[in-house]
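And then subunit A:
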Amino acid sequence: MPVVLTVDPRSGVPIYLQVIEQVKRSVALGVLAAGEQLPTVKQLALDLTINPNTVAKAYRELERDGVIETAPGRGSFVRGNGSIETTKTAATDVARDAIEAAVREAKSIGLLADDIRTLASAAIDRWFREDA
Partner candidate 1 sequence: MNYVEWLRVRNALRVTAICLGVLIVICLVVRISVAAQFGDRSIVDRIGREKDTVVTHSVVDGYNRTTMTNAREHTTVVIEDQPGGGKIIQVTEPSHSSRDRSESVEVGPVNVSTSQESGGIEKTTIETNRPVPFAIYLGIAAVIGLIVATVLGAPFARENDGHLEFAFLKPLSRTNNALGIIGADCVGILGSMIMAIVAFAIMHAFFEIPHFDFSGINATVIPVAIALPLSWYALLNASTASLKRGAGAVLGLAWPAAIVSQTLAHFNLGGSLAGQAFHAIFWGVSRIFPLTYVSFEGHDSDLSTLGPKLMVTATILTGLFLVYGALAVVQWRRVEA
Partner candidate 2 sequence: MSTISIKNLRKTYGPYVAVDDLTFEIPDACVFGLLGPNGAGKTTTFKCMLGLARATSGSVLYDGAPLVPETLERIAYVPERSVLYEWMTVAEHLEMQRRAYKKFNVARANELLAQFGIDLRKKARALSKGMRTATMVALAIAREADILILDEPTSGLDPINQRHVLNLIINESARGATVIFSSHQIGQVERAAERIAVIDRGRLALEGDVDSLKADRKIVEAILPSESFALNGLAGDSHILRLDRTGRIVRAMTSSDAAEVLAKFEALGASGLRIVDLNLEDIFLYAVSPADATADVVEDTKL
């Protein structure tokens, strides 16, 4: 199973959150297809050189968030039904975090709400120009 996850243990973000984010991102991008099996907890821990319980924790939250489901004895799989919804949810989660961080940063250096909205619109215009 071609799962490309990377984690940065030196970042201040807890590793299990990074794993969750990366899995959601992979699902959003379609790299992880609906119904596809995730690596076992032990395998992923060894691949990423991280604690297996951290992986287990991430998997539990992913299951709670409805991104994956675990069948005892068989493994963990990306949720098959409502795949478009799953993908969208995952993508939304990832994007939300990024946008929140950007807004927070902009506010912290003194921009007002309207300034930020203007910047956001400009960015959207620019990056979606090809789609116009």
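FYI, a residue touches a chain if its C-beta (ideal position, glycine included) is under 8 Å from a C-beta of that chain, and two chains touch if they have at least 3 such contacts; residues count from 1.
How were these picked? Simply put, all candidates are chains of the complex that A comes from, given by their letters.
All values derive from a computational prediction rather than experimental measurement.
Asks: Subunit A is shown by itself; which of 1 or 2 touches it in the complex?
Replies: Among 1 or 2, contact with subunit A goes to 2.
Asks: In the complex, go through subunit A and note every residue touching candidate 2.
Replies: That would be residues 9-17, 41-42, 45-46, 49-54, 57, 104-105, 107-110 of subunit A.
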